[in-house]
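Missing here: one protein chain of the complex. Every other protein chain is in place.
And now, subunit A:
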Amino acid sequence: MIASFCRTSAFAGVTLSLFAYWVGAALKRKTKLSFLNPLLISIAVTIVVLLTAHVSYDTYDAGAKYLSWFLTPATVCLAIPLYEQMKLLRNNWKAVATGICSGVLTSLLCVLVLSVLFGLSHETYVTLLPKSITTAIGMGVSEELGGNVTITVAVIVVTGVLGNILGEGLCRLFHIEEPIARGIALGSSSHAIGTAKAMEMGEVEGAMSSLSIAVAGILTVVGATVFSAVL
């Protein structure tokens, strides 16, 4: 009875996801271990529970889609911290512009070089080109260039979650100390999911990361089209 109810419930999955996030956040606060990332814990726990209880993703998503639904208005709101840091942006626009451009170019070059090394097909290559940008733009790029959109979305999400987990540590390891530079690094490499971490790191980081999502996304549309002709 209970099992069959959970298999069809619209709320069970979301409640589980949120609860796992809460537990993850509490664990992290207590232990201060960076690999105990609440987002990662929540995703992992939810997948394990869905698989063991034989609940399909579609059943889960029937309730969980309302969480995703908030992403568009939330992304719109990223303009607020950006506006609050306007003065800083105006004074440092050169650093911001060169940082994001170099990030976009690095991403495309990296995918090109490694695709050649692995001998990947053109389809897989163009599937990976938009991996560093926000899902909504990346899906369109992949589709336009003839890639596998399912893999593109998976890689974009994994990139974001990894950026969210590793971002702070990598900045420390490579001595990226300026808040503006840390925001650019997070936003250019791991889009909105990285920006969620940048918001936790500080207001300047969050604002610069928000800007990077939009600029890197749009630059990648152009860049990926050019790069797709290479391999």
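We adopt the following convention: a contact is a pair of C-beta atoms (placed from the backbone, for glycine too) under 8 Å apart; a residue touches a chain by one contact, two chains touch by 3 or more; residues count from 1.
Throughout what follows, contacts and distances are computed from a predicted model.
Taken from the listed names "NADH-quinone oxidoreductase subunit C", "Branched-chain amino acid ABC transporter permease", "Potassium-transporting ATPase potassium-binding subunit" or "CidA/LrgA family protein", the protein name that UniProt assigns to the chain not shown is "CidA/LrgA family protein". When you scan A:8, A:31 or A:98 for touch with the missing chain, the hit is A:98. Listed residues A:10, A:23 or A:153: the one in touch with the omitted chain is A:153.
Contact between subunit A and the unshown chain involves residues 17-18, 21, 38-39, 42-43, 46-47, 50-51, 57, 60-61, 64-65, 67-68, 70-84, 86, 92, 94-96, 98-100, 102-103, 106-107, 110-111, 114-115, 118, 120, 124, 128, 131-132, 134-137, 140-141, 144, 148, 150-151, 153-155, 157-164, 166-167, 170-171, 174, 176-178, 180-182, 184-186, 188-190, 192-193, 195-196, 199, 206, 210, 212-214, 217-218, 221.
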